[in-house]
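Have a look at the structure that comes next, please.
Missing here is one protein chain; the remaining ones are kept as they sit in the complex.
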Amino acid sequence: MDFNDTSEEAVFRAEARAFLAANAELKAGARPVLRQSGVDAEAVKRCRAWQAKKDDAGFAGLTWPKRFGGREASPILQVIYNQEEDDFVVPRGLYEIGLGMCIPTMMTYATPEQLDRYVRPALRGEEVWCQLFSEPAGGSDLAALRTRAERDGDDWVINGQKIWTSGAHLSDFGIIVVRTDPNVPKHEGLTFFFLDMKSPGIEIRPIHQMSGARHFNEVFFTDVRVPDSQRLGAVGQGWKVSLTTLMNERLAVGDVQRPEVDDLVELSRKVRINGKPAIRNGAVREKIAEWHARSQGLKFTRFRTMTALSKGETPGPENSIHKLVNASKLQDIASYGLDLMGAGGLVVDDDLAEAYAMFQAALLSSPSSRIAGGSDEILRNIIAERVLGLPSDIRADKGKPFNQVPTGRR
Amino acid sequence: MDFNDTSEEAVFRAEARAFLAANAELKAGARPVLRQSGVDAEAVKRCRAWQAKKDDAGFAGLTWPKRFGGREASPILQVIYNQEEDDFVVPRGLYEIGLGMCIPTMMTYATPEQLDRYVRPALRGEEVWCQLFSEPAGGSDLAALRTRAERDGDDWVINGQKIWTSGAHLSDFGIIVVRTDPNVPKHEGLTFFFLDMKSPGIEIRPIHQMSGARHFNEVFFTDVRVPDSQRLGAVGQGWKVSLTTLMNERLAVGDVQRPEVDDLVELSRKVRINGKPAIRNGAVREKIAEWHARSQGLKFTRFRTMTALSKGETPGPENSIHKLVNASKLQDIASYGLDLMGAGGLVVDDDLAEAYAMFQAALLSSPSSRIAGGSDEILRNIIAERVLGLPSDIRADKGKPFNQVPTGRR
Amino acid sequence: MNFDFSDDLKQLRDQSRRFLTERCTPAVVRRSLDGEEAYAAGLWREIADMGWIGAAIPEEFGGAGLGYEGLCVLAEEMGRAVAPVPFASSAYLAAEAILTAGSDAQRREYLPKLADGSAIGCFALSEGNGNPEPGTIHARVVGGRLSGVKWPVADGGIADIAVVVACDEHRQPGLFVADLAGVRRRDLRTLDPTRNQARLDFDGLPVQALGSGGWGSVQRVLDRAAILFAFEQVGGADACLQMAREYAQERFAFGRPIGSFQAIKHKLADMYVALELARSNAYYGAWALGADATDLPLAAATARVSATEAFHLASKENIQTHGGIGFTWAVDCHLFYRRSKQLGLAIGSAPFWKDRLVDLLETRNAA
Partner (left out) sequence: MNFDFSDDLKQLRDQSRRFLTERCTPAVVRRSLDGEEAYAAGLWREIADMGWIGAAIPEEFGGAGLGYEGLCVLAEEMGRAVAPVPFASSAYLAAEAILTAGSDAQRREYLPKLADGSAIGCFALSEGNGNPEPGTIHARVVGGRLSGVKWPVADGGIADIAVVVACDEHRQPGLFVADLAGVRRRDLRTLDPTRNQARLDFDGLPVQALGSGGWGSVQRVLDRAAILFAFEQVGGADACLQMAREYAQERFAFGRPIGSFQAIKHKLADMYVALELARSNAYYGAWALGADATDLPLAAATARVSATEAFHLASKENIQTHGGIGFTWAVDCHLFYRRSKQLGLAIGSAPFWKDRLVDLLETRNAA
């Protein structure tokens, strides 16, 4: 067990630090970047420029094959890069899904020609990708999707609706899973494609979230044509392909969302209880200690995963732990921070709100963190069934043709 | 809404107080009675004498019909009596099941002659009753019981095993539900009886609990004969009869188990954190406040139930709330109290342990409170399904003949 | 002993619930959410005409004289409807402060206007972050004139009359009352735009002292209001539980209603438990308020602690039960989540009331 860098790691860390110092602003003292609102045109420009810079310096696809401009580096170097980048303000949020989920899926299923065409532009940030899985009727039951594709000559014709698509309005391409046979059980009738998001028949509407943000979209498909050559995996094997994508999702490092424990510590020094700084109060201290232990536990759990990865092991469902713990922690820290502020905690005006109103922002955004990308309940199911090996729940839809599964009024 | 006694209530309260003052010791200052160990012969004598005294004074069956020595009083008077009795040390634990569950079931299903024979001796404490429902294979799935009864002339012959029978070894009579037809779905093949606990073929073995207590028993039946005249309800209707009993169980007032919040307050004044009494620490105060709010909430919820009862309404499954909240609260208070004591909290020796070692005793007894008489999980199911009307879980055993339902290795 | 509302009050509850279901629809609430109106003025007019604002104000001061239990019943329904009106500020705080601390002349001057809704009242306590403690009060009255800054003041942007907590010439905090005409105000952006919040800058405003009760009179107003807030929170929590329950019955996943899964069942059972405990504690508070019982402060703290917990839990787990659509702007879950925090932070947040509860418990046990 060793927390110190090897000499190779130390060299790499210095290199990364130098690159970041030359090209980005240090976070310390800067206003925290809250992922509140959608990415606007200005932000897109910044993201694109930054991604190109990273690629030029060889930091964009650290663990990727060299033929795509990667370094084929150990996942530990990725951890080191992330640690260093975490000290700087860098524009983010546009490429995570594409590089973290879409392109890895392409690498497994697309043809060499397709990879030659799509991987580099994605890594350089010239083309943006999105992922079209969720549907209104599906929710936690992802495979219960209804968007259908029918074969027509060399094409497939897609009709239906997707939802919760991050960045659809900014994307050039998307990966999509659709139902090609409703007469077989739900997992068996799905097929997976990638498509051009500018195709005729695609309509994109942003979803207004309770936090005010508009990250997500509804995407409507009306007779959208996709060539069969853009199919990924066999007809009817769409679920299997989706699982590849989702496994990569679990590995994606979520940003540490603010406020973190240190923000609460800082707040507790400023606000007062019975005339003394709140941090002198036992109740406040107990909560800080518990949340700190959880944050550190997650941090070191990720280190354990990265160590396993660097030994060639495959990360599994145990990575569900991160979002499960973080999302509720965020909601609880946000709520508690406001309690410490008292009535003043209600206010979000820039000149009056404490800590850039990050506690208030998190109160409103954290409910989506507990749901999007797998609800708390689904993540506990995954841990119970796939990590602990407990038997699955009784399935009302098991073996039933999809079009005969009961559906509700909502 | 009125918390003050009416004049009738005030008169009754004074009467109850006078009776108690004349016949029992005040709790204040006395060593708390922990329901740790089984009831021994001495305790039985005390219980019996006290019950007879209560009956003589007309406090034993306050709400019961006059023909059985009751007063047909409003449930509010019962609350008042309980409030007053709560200030005194009285011997308890022998008649609760008989008077709270068995005799009320008899009142619904037994013949007038049987009631004439059994009710008065039970109320006077001359005969003790127990309830024989649970079985090793059943657990939360109470109706999955396997003890069978077969018809033989005017008798039924019972074979099998019951478990978790409180006070079986002290009981004169018992009520029992058994399987009379294993070829029909589980709820349909049950029949209900009462029987003489001294019948040949009954063997009783105490269960040693982790707390050291031996409240419960295993009861083995080998060719035990029960006359058909002691059947309660029709053949095959045993489940319906059991539900009457269980509804009465929910109404039974559980003793407030020590340590209660006030015990924690007292402890927090004695033990010190950073040189000051623990009660000055914010973390301790927060926990006290939360548990106090929960205790009071339960107390007033019971008052609401009693008010509804006094208006002739039937108490329902919402009464599951009491045990659900109390059991975990007890475990949490016990554990937290020990944390405040630090290493000294380990010790249970009489001369060294704080507060008569009641925190330690509760740590070891509370796990059974969270299970016996309906586990936390079953109580939440009851609230969800029977109070909130949520749909039942999918039943793997639904409609299946009992002898074809899958069973596990334990 | 009788631990339930009278039939008359149950009738009031049913009537007010019907009325608010009809007139205080989500569309009405959303007009305030979207900033189209600072409060639902039309609804406020109707509420005033029915005598609700003055429910607990004696008839001699222009109230309906229904007593505190009546006001509690109405408070619960206001919470259920997420009503975008200054009911709490006018009825639980301003009117109560004047009624409990004011002189007869002050009562005659202010209460009829508050009761009939022709004036809106507010309670100017906070000066930024922190909970209600004497040491946080820097506003000061010298020679009958008030200087200082108060924020956030609920309904401060729409109020005509303010009860202000400020220090007197001896730096002792206490209650004052004033007309707000001409005061510099600024509406604030907050977590719950369905309730107006403002910053008030006082610069020599003429005020009258409300009695000479010092911080005790402030705390007395807070204690009494805490019980009414608890009812409003119970109403909100109940509405969330009902929303979650209906959704769980109708929404299917994996071929069955989501309410048939234990994860959802047990979540809703926990919401129910918290709600019932809060309701029972609120009921005791209602009795203590009506009877002006000696343990009113402890009853109030207990009710407040339970109700804040119940509404917070119910509003966040209602969103969770709804899944994805639960966190959209279009679905009403967030109205309750916002209101839950607004009510929970007003008049002192949970840590404040928990600490006070233990203070009172210590005093009681020492007695």
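Per-chain numbering from 1; labels A, B and C assigned in written order.
Heads up, the rule we're going with is that a residue touches a chain if its C-beta (ideal position, glycine included) is under 8 Å from a C-beta of that chain, and two chains touch if they have at least 3 such contacts.
Because the structure is a prediction, the values reported are computed rather than measured.
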Within the entire complex, the undisplayed chain is in contact with A, B, C
Which residue of B:42, B:113 or B:349 touches the chain not shown here: B:349
Full-complex contact with the absent chain, from C:2, C:100, C:208 or C:262: C:262
If the hidden chain were put back, which of B:15, B:155, B:266 or B:397 would touch it? B:397
Sort through A:288, A:334, A:348 or A:371 and give me the one touching the missing partner chain. A:288
Residues belonging to subunit B that touch the chain removed from view: 134, 136, 138-141, 144, 163-164, 207-212, 270-275, 281, 283-284, 331, 335, 338-349, 352, 354, 360, 363-364, 367-368, 370-372, 375-377, 380-381, 393, 395-397, 400, 405-410
Missing-chain contacts on subunit C, rising order, are 261-263, 266
Considering the entire assembly, which residues of subunit A contact the chain that has been omitted? 1-6, 9, 76, 79-80, 262, 265-266, 279, 282, 285-286, 288-290, 292-294, 296-301, 303-304, 306-308, 318, 321, 324-325, 377, 379-381, 383-385, 387-394
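Simple rule for what comes next: only the chains that are shown with their structure count from here on.
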Chain located farthest away, centre of subunit B as origin (C-alpha): A
Can you give the whole-Å distance between the Cα centres of subunit A and subunit B? 51
Averaged-CA centre spacing for the pair subunit C and subunit A, given as whole angstrom: 39
Going by the touch rule set out above, which residues of subunit A reach two or more other chains? 273, 281, 283, 396
On subunit C, where are the residues touching two or more other chains? 256-257, 261, 264, 351, 354-355
